[in-house]
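If you scroll down you'll find the structure; I have some questions about it.
Here the complex is missing one protein chain, while the rest keep their positions.
As written, the chains take the letters A and B, and residue 1 is the first residue of each chain.
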């Protein structure tokens, strides 16, 4: 079975590659398991400040499930349920990763590829990118854990359009619908991704982790406890806060230490 | 009293016409009752795959309440409450209809017309369309069941702008605000609506119904039961799923059977 998930590490930044170029980076069951493994491990690395997830080659970020394996791994209800455990674990590992995750998207970002991107914190794409979830054409349905991602990405109205029509849309329409944060020239893709990573890494690492955590809490709609409200002020006891406002006043560039 | 609601049926598709051309398709009490009746009946038709709702003529989708009847049917609190039962029944019949509902909008889509459109699953309009809810100019207020529609359409911030300023906006601004899914040329209107209907009908009918149901559940913010989570996999036991992935692999066009 072709297809792997590769993780590269450089300084405070990790890159997760979806690599199944022969099949436009379709994700088979083994790859979904590997995505879950990779993000679970990266999430435990307290030294990490940013994760980029991207597709190998230039044709696709991820083009959904590998439908050729459906007749062996997703042929009936029982198999489908077992398969879903792996995809949902992968989605939740990305969603719950404490480190900022940026999806760098070129080409096809379809089906499971778009669902994966929807659980990232940001999405930047090239003009030739394409987005959609045409599962209705397969007679299939997004279960709730996948639907959660699509709805958080484009809202309930956006999700209805995506799923009922099953259209695959281009980058401009994806931008207008809020599927991506921005569209950058293909020639400048790597430079723009690197610039976004540098902006993320220019902030205090704990600020980013707290912001992710607090926004996830607000998304949940659950009431805030006293301890959670209080956590909003924990930053004022960090070294990085003192570094931050002093360098601001002296107009220097801060070097945050992550504590 | 002029004004009727007409239902046409062709194959798996029904079209509901708002027809009160002499009054730019204003909706009087009898028409609200008829909208509720029509969508309640259509919702029980298991063979239906798409409903289009549109206005007769080219001047309006629906231009709100027929204000000339206010002095007889909405003159005081008691009448207003009785009147609201009919409008809310109509809104809920559209909102809760298990079949995909597409609003095909030309011209005025104002007041109750916009509220009706807001409970549909998709909205496609022509460049001459106009959108707004200037009820504040009448000294009136959207009750919660109507407000629910406006907020689900444009969010709380969008609803504040629409209601506090009372402006009627054009198609481009409506698109930017998420009031419509897309704007199509007036000359191509029927063709584009038919193309959207065909895209909706190209998906498995049960997939569409499940997606609508699941998204409605997620909108509610209510916790999911085990049975609801499990329903996400019911598709894998349908004939249409087998038809779907097999025709995908053989690159044929699927003919879904709806079970």
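What we mean here is this: a residue touches a chain if its C-beta (ideal position, glycine included) is under 8 Å from a C-beta of that chain, and two chains touch if they have at least 3 such contacts.
What you see is a predicted model; the values in this text were computed from it and never measured.
Of the candidate positions B:43, B:57, B:136 or B:170, contact with the unshown chain belongs to B:136. Only one of the listed residues, B:80, B:218 or B:242, touches the absent chain: B:80. Annotation for subunit B: contacts to the undisplayed chain at residues 67-68, 70-71, 74, 76-77, 79-81, 84, 134-145, 147-148, 151, 155-157, 159-161, 163-167, 221.
With the whole complex as reference, residues 100, 121-122, 152-153, 178, 181, 196, 199-200, 202-204, 206-208, 210-212, 214-215, 217-219, 221, 224, 228-229, 232-238, 240-245, 248-249, 254, 256 of subunit A touch the missing chain.
One rule holds for everything that comes next: only the chains that are shown with their structure count from here on.
If each chain is reduced to the centroid of its CA atoms, subunit A and subunit B end up 32 Å from each other.
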